[in-house]
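Here the complex is missing one protein chain, while the rest keep their positions.
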Amino acid sequence: MTLMSYREAARGAIRDAMQADSRVFLMGEDVGHYGGCYAVSKGLLEEFGPQRIRDTPLSESGFTGAGIGAAMGGMRPIVEIMTCNFSLLALDQIMNNAATIRHMSGGQFHVPLVIRLATGGGRQLGAQHSHSLEGWYAHIPGIRVLAPATVEDAAGMIAPSLADPDPVLIFENALLYNDTAEIEWPVAADIDHAAIRRHGTDISLITYGGSLGKSLAAAEQMAAEGISAEVLDLRVLRPLDDDAIMATIAKTRRCIIVDEGWRSGSISAEIMARVIEQGFWHLDAPLARLCSAEVPIPYAQHLEMAALPSVDGIIAAARTVLGR
Amino acid sequence: MTLMSYREAARGAIRDAMQADSRVFLMGEDVGHYGGCYAVSKGLLEEFGPQRIRDTPLSESGFTGAGIGAAMGGMRPIVEIMTCNFSLLALDQIMNNAATIRHMSGGQFHVPLVIRLATGGGRQLGAQHSHSLEGWYAHIPGIRVLAPATVEDAAGMIAPSLADPDPVLIFENALLYNDTAEIEWPVAADIDHAAIRRHGTDISLITYGGSLGKSLAAAEQMAAEGISAEVLDLRVLRPLDDDAIMATIAKTRRCIIVDEGWRSGSISAEIMARVIEQGFWHLDAPLARLCSAEVPIPYAQHLEMAALPSVDGIIAAARTVLGR
Amino acid sequence: MTSPAPKVRLDRQHCRELLHQMIRIRRFEEKCAELYTQEKIRGFLHLYIGEEAVAVGVMQALLPDDAIVATYREHGHALVRGVSAGRILAEMYGKQEGCSRGRGGSMHLFDAATRFYGGNAIVGGGLPVATGLALADAMLSRARVTACFFGEGAVAEGEFHESMNLAALWQLPVLFVCENNLYAMGTALDLSESQTDISAKAASYNIASEAVDGMNVVNVEAAARKAASAIRETGKPYFLECRTYRFRAHSMFDPQLYRDKAEVEEWTEKGPIRRFTQWALEAGELHEADLQDIEAIVAQEVAEAVAFAEAGTWEPVADLMRHVGAERQP
Partner (left out) sequence: MTSPAPKVRLDRQHCRELLHQMIRIRRFEEKCAELYTQEKIRGFLHLYIGEEAVAVGVMQALLPDDAIVATYREHGHALVRGVSAGRILAEMYGKQEGCSRGRGGSMHLFDAATRFYGGNAIVGGGLPVATGLALADAMLSRARVTACFFGEGAVAEGEFHESMNLAALWQLPVLFVCENNLYAMGTALDLSESQTDISAKAASYNIASEAVDGMNVVNVEAAARKAASAIRETGKPYFLECRTYRFRAHSMFDPQLYRDKAEVEEWTEKGPIRRFTQWALEAGELHEADLQDIEAIVAQEVAEAVAFAEAGTWEPVADLMRHVGAERQP
């Protein structure tokens, strides 16, 4: 077991992948000389050189598209889009090329591309730098969307993503980079299943990414009040692990979805819809969700905190659902 | 009453707006010399000249951003993005500027911009030209999203959109341009409310845009079988008219949502979530939705038809919900 | 694999080949237009008629290992590259024997065997992809060329700018071929570019660039050969602006309000097939019999393509969800 941070875990997995396969390379803004905006790639330029740790100009569409082409050309690129806020500039390439080329070509070509992006609010960065778009991207057929919430997943999801013959987007919540944990190296994680992070019987908290910690903290506090909360970490936002969702709901028969995306059209709505479609509409209590307020995220700390899901908010919502 | 097409209705409303207010102008690719990709703006160049019917280069981000600036500078631009498929290239401007500037500036600036975009599949245009993104855009706070489904709304939504001090996106389903109807001119439409297009008692079909016609056709056919379907046209996808949704469901207690967007993360999921949240989880039958298959839209006609919601599909879904 | 020579060798056989290829495109597309009115072909159909010299000329400089990225106006490119007329037409019919299994249609022809990477219908969208294909070649030390075709309308797009800069900055072996036919749908070049000399724009990225008469197949071939061999030698990108003209409407829906009939006629006079034929006959490189021969061969090819497409089959609706992601082993 090694104690390491989420940041180090991601770095270690990228390093392993690059050592194991010469086709793997990392490209993005400031991944090299700067050491990575969030220091994920720090030291890798020295280790692998500028061909494989490739600083790009500020050209999100250009280098994401170049990643698509390089992937089709036989490489295994990891494209880092510094934050998902800037990924809007690359969305044409993602939706119209990465996600469609396999289909449009009748299966002749495929795009084994991994895109890593920081996501999330909570750091007082204001409206243009605080988007949580992972749930929104999960709308797009042809891509896989991951949200590693633990140190283990930060590392473990890299290799299977690179092995996936199709595009994978990995959204790393920027607040997690400093999280640490003891983990076994190398890490083997799948990119198909959700994971129960805490077992419980009274209510399920379904969540992912930056909200996992809040949900676990809320569950801990609720335990003191005698409420046993199960916490399901979705891990994979597309395709959703319906079985795991239905299993936890079948067990607890009460559920809150905690989601940092804006409420309307959020992935939490999708989960609610599936629960209903798959027959759980005779739950013991209504499904509820806790999302971000529908506001561009404000800078001021108290307003930002009020806009994002909070531990207290989760507990209050749970009490309501439980009728306590 | 005048008989006119959806195309003519949109054109007429743009013309009226331009005559009434010299600040209004139309800009976009091929709106001028070509006469508009869908001929909506045909003849307007001759009438208003190239300053106000402004052909743009292929620069979606550039001219959409220019629309934002011009709106803040005192003009009332109508930006035409030829189809929503190309709007991905402008998404940074839409989400990071148009939708946020009012907020980031603490209310000092606002962006009275109207963006019109063609949307939808069904014309064998393949994966890159058949997106239905209106429901997806409805996730973004700070913008209003409209889906005119009738000739009347194609005209009537223009003036209130221009009067809105904030950005309004109008998604015109390209299959509707040839639709015709007798309408009263000028048309007064609101951009706040859904509208019941057919009254019924057994089941509600909640829909919008290109799926309204299919839903009405399905309702007609069902009537022959003795099923009385109510058809609710959402009209406004953001903000959703919750009252109208809940009212029809309260009446029929059964509901199908018909939506041309891809299923996961669709606006139909959002509607289902709201119905549950607002207390309708003890319906007489589960909510159901009929969306597009989660596939980049294929070219071949039979496959494309199978991918999109159909009249038969709606009827079959209704039968299931009704247990018939 | 030996590289194509940097110069054109204009012998009788080669002249015949160039003309044959241009006529293939012409007759094939004339048939497409006909089939479109019969509703055998649906969706958008963008004809290349008038611009044949560009695809034909450029393709002479490419090897089997090279890659091609094209636009929605790519029938000609696919044909000359070696995708069979039958598979192209079957694609436009939406049949599963089509080169994209009927999933793509006219705008999305793909063919792995000839490294034909589409058929991209987002203007400018192919440029970053081509840049990436070349990046793979550069990183894997393969002396290949990726030829990227696009219209002059694409030059205004941000993706053009980003791709040019990346290719030049990283010295990637891309042959950028701008098919400057003076219009982007109905928007004339001077309504879309503040600098209408496109090849001058390319130079501002420090990319070697050249403008060539795109109605003259020999000129195009010569320039492409020079460009391709420079790319193979240096690994750096090259920009070729081919000045051409489309004789037909932008797509089948275009009433062409934006240009005069006279202008179209003037350009038709300069048509690449007409001009080359005339020259080759005068120069004695080809004879009337050759022309008849070519037309006969092409007519048969087109007829066979139609038969192939007609005989093609529909993919079962049950397969709708295929090709969204890899098929997983159970």
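Here the chain labels run A, B and C in written order, and each chain numbers its own residues starting at 1.
Quick note on the criterion: a residue touches a chain if its C-beta (ideal position, glycine included) is under 8 Å from a C-beta of that chain, and two chains touch if they have at least 3 such contacts.
Keep in mind it's a predicted model, so treat the numbers as computed, not measured.
One of A:5, A:105 or A:128 touches the chain omitted from the figure, and that residue is A:128. Check C:32, C:70, C:123 or C:207 against the missing chain and you find that the one touching it is C:207. In the complete complex, the residue from B:6, B:25 or B:38 that touches the missing chain is B:25. Touch with the chain that is not drawn comes from one residue among B:63, B:86, B:137 or B:280, which is B:63.
Remark: the residues of subunit C touching the chain excluded from display are 156-162, 164-165, 168-169, 191-195, 200-201, 203-207. Where subunit B meets the missing chain, the touching residues are 25, 51, 56-57, 59, 61-75, 77, 92-93, 96-97, 101-110, 141-142, 144, 164-166. Although one chain is not displayed, its contacts with subunit A can still be listed: residues 29-30, 32-35, 37, 55-62, 85-86, 89, 123-129, 293-296, 298-303, 306-307.
Criterion: only the chains that are shown with their structure count from here on.
Distance from subunit A peaks, on a Cα-centroid basis, for C. Subunit B and subunit C have CA centres that are 36 Å apart.
Measuring from the averaged C-alpha position of subunit A to that of subunit B gives a distance of 30 Å. As a whole-number value, the distance joining the C-alpha centres of subunit A and subunit C reads 40 Å.
Of all residues in subunit A, those touching 2 or more other chains are 61, 92, 96, 103-104, 141-142, listed in ascending order.
Within subunit C, contacts with two or more other chains are made by residues 100, 102-104, 108, 120, 122, 125, 158-159, 324.
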